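Mind looking over this structure? Questions follow.
Presenting chain A:
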Amino acid sequence: MAVSGIVMLLYLIAHMIGNLKIFAGRESFNGYSEWIRTIGEPAVPAQTTLTIIRIVLLVAVVAHFWAAVSLWRQAKQARPQRYVTKKPVAQSYASRTMRWGGVIVGLFIVYHILDLTVGAVNPAGTDASPYDRAVAGFSNPFVTAVYVIALILLGMHLRHGIWSATQTLGQSNKRREKTVNLFALVFSVVLIGGFLIVPFSVLFGLVD
Partner candidate 1 sequence: MPLDLFSVGDPIADTKAPMDVPIGERWSTRRFRARLVNPANRRKLTVIVVGTGLAGGSAAATLGEAGYQVKSFWYQDSPRRAHSVAAQGGINAAKNYRNDGDSVHRLFYDTVKGGDFRSRENNVHRLAEVSVNIIDQCVAQGVPFAREYGGLLDNRSFGGAQVSRTFYARGQTGQQLLYGAYQALERQMAAGTVEQHARTEMLDLIIVGGRARGIIARDLVTGEISTHFADAVVLATGGYGNVFYLSTNAKGSNATAIWRAHKRGAYFANPCYTQIHPTCIPVKGDYQSKLTLMSESLRNDGRVWVPKERGDTRDPRDIPESERDYYLERIYPSFGNLVPRDIASRQAKNVCDEGRGVGPGGLGVYLDFGDAMKRLGRPAIEAKYGNLFDMYAQITGEDPYETPMRIYPAVHYTMGGLWVDYDLQSTIPGMFVIGEANFSDHGANRLGASALMQGLADGYFVLPNTINDYLADGPFEKIDDSHPAAVEALQNVQGQVQKLLSINGTRTPASFHRELGRLMWDLCGMERSEESLRKALDRIPEIRQEFWTNLKVTGDQGGFNQTLEHAGRVADFIELAELMCVDALHRAESCGGHFRAESQTPEGEALRDDDNFAYVAAWEWTPEGAPPVLHRESLEYEYVHLAQRSYK
Partner candidate 2 sequence: MTATREGATFASGTAADPAMAKHDMTLTLRVWRQKGPADKGRMVSYTVTDISPDMSFLEMLDVLNEQLIQAGDDPVAFDHDCREGICGMCGVMINGQAHGPEQTTTCQLHMRKFSDGDTIDVEPWRASAFPVIKDLAVDRRALDRIIQAGGYISAPTGTAPEAHSVLVPKKDADAAFDAATCIGCGACVAACPNASSMLFTAAKVSHLGLMPQGQPERNDRVVNMVAQQDREGFGGCTNIGECSAACPKGISMENISRLNHDLLGALRAGARPKS
């Protein structure tokens, strides 16, 4: 869970920074998109690096999902009879929404790939450039709303996930606990803020 999460987290950092290229203009953004597909050429065939990244991510997603499902299943078996009354004390909204939040984020990623990577559900279509697809999509307030909700959920997922991964990897202690939690919060806010800035900029016409 922790390791696959970290792999995806590293990707998200790169993804977020890449997204910000949109402010450098259409050419720069499309060029960046093209560059990803050609890294390593001509030493390796086109799309090699991207394919490797995609395979690694896919493995991480499957591993993450598989681990989540087994934990979920284990928890269900460990408490077949629920409490009549149960009052959460320590759990945050973030930790409570890890499972459903994770599922929603997962579904969102599928939509997101169909929308901006493949373009199948994008108003600009499969033939448009990445820049045009982004602008076309985020101009629609409903699309932007979906992205905002999903990204906030992702942020909460990361907020608990980062803390949890530190614990699972045995890197936390009483002294560090506060720092880890603060870092998880700040990191999640910055990352999600970085992601959200793009759709909002499109929606409010800062990028067109």
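We adopt the following convention: contacts are C-beta pairs under 8 Å (C-beta built on N, C-alpha and C of every residue); 3 or more make two chains touch, one makes a residue touch a chain; residues count from 1.
The candidates came about this way: all candidates are chains of the complex that A comes from, given by their letters.
All values reported here derive from a predicted model rather than from experimental measurement.
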- Message: Taking the stated C-beta criterion, I'd like to know which one of 1 or 2 contacts chain A in the complex.
- Response: 2
- Message: Under the stated contact criterion, what part of chain A meets candidate 2 in this complex?
- Response: 70-71, 74-75, 77-91, 95-96, 98, 160, 163-164, 166-174, 177
